[in-house]
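Of the protein chains in this complex, one is absent; all others appear in place.
Moving on, here comes subunit A:
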Amino acid sequence: MSNKTVLHAKHLESGAKMVDFHGWEMPINYGSQIEEHHAVRQDAGMFDVSHMTIVDVEGDDAKAFLRKLVINDVDKLNVAGKALYTGMCNLEGGVIDDLIIYFFTETQYRLVVNSATRVKDLAWIAEQAQEFSVTITERPEFGMIAVQGPQAKAKVATLLNAEQTQAVDGMKPFFGAQAGSLFIATTGYTGEAGYEIVVPQDEAEDLWQQLVDAGVKPCGLGARDTLRLEAGMNLYGQDMDESVSPLAANMAWTISWDDEARDFNGKTVLAEQRAAGDQPKLVGLVLEEKGVLRGGLKVVTAEGEGVITSGTFSPTLGHSVAMARVPRAVKVGDTVEVEMRKKLVKVAVVKPSFVRNGKSVL
């Protein structure tokens, strides 16, 4: 039995092709995934991300608990609304999930975790919370809409009342604020400016329709994947999972080592891996000739074999790009080979980021 988001009927109204996404019936596209991709890079598009899991963490120990739970350090957060991207590791240093944490006060935080990992995340968080004075509350009564693109903020602005306008006025990237019934955050998964808006379920359809009327194009999971890949953002389950260290997933920057006294889950193993320098690494690959790099394909390098974790055709660049896990000795600027359709094809190794704010960063 598949779950439906509160916006399900709106998707069908817009002619969406629906697919199963980890137990949720979600739009893959509304006709052309490439047109949706371009709308986000050039104008404004929106995604139903109501399937994602919102978890509020509150209580006297909320800060101490999160400093233990995740590899980044919520101690960095001291301005209300500031958000932090982080991994949540098991004791073996494998990534259970990646998530965003919003800070309100030292006793009030909001987590947004992946839907595909919801059950195990909630179980892990509950287990880890036992020694702390915290309350963990899932918030399924909200929908969530990501509005992304160079015109996204301007188009959302036409729908906001005075109070909401004031709440988001001048909001820097990676912040969130409660604005009337909406929680509006300057986060996203596309490499473009925009908002992720948490909306009470009974208001979600109206908000979606108002955004359609304001000229925001509905976009499906297909475009969401090509956009995040161009932006070099990891997808849980593809680019990393519990068998992968954050050091091997381009997430080293999310581990905070600043406070040596801080104990966080996975610290011992990650510190050993860091000292040994023995983890593979996640790089970008660029194929300029015909063909599309796909997840699972073998990468052949002078330093040993690797594997493509995510690959696609980049609509913005007009050729294929991929993320691949390769031996650490492989360097940006190297040429390596990918086995495609029984042939070895040369590809360039780059940093795992391809497009930002509508422009190539290659």
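Throughout what follows, a contact is a pair of C-beta atoms (placed from the backbone, for glycine too) under 8 Å apart; a residue touches a chain by one contact, two chains touch by 3 or more; residues count from 1.
Everything that follows uses one rule, which is that contacts and distances are computed from a predicted model.
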Listed names "Glycine cleavage system H protein", "Nucleoporin-interacting protein", "DNA polymerase III epsilon subunit (EC)" or "Aspartyl/glutamyl-tRNA(Asn/Gln) amidotransferase subunit C", matching UniProt entry of the absent chain: "Glycine cleavage system H protein"
Listed residues A:86, A:115, A:234 or A:312, member touching the removed chain: A:312
Residue of A:115, A:186 or A:226 in touch with the missing chain, whole complex considered: A:226
Identified contact with the non-displayed chain, of A:157, A:292 or A:345: A:292
Contact footprint on subunit A, counting only the chain that is left out: 29, 32-34, 222, 226, 290-292, 294, 312-313, 315, 341
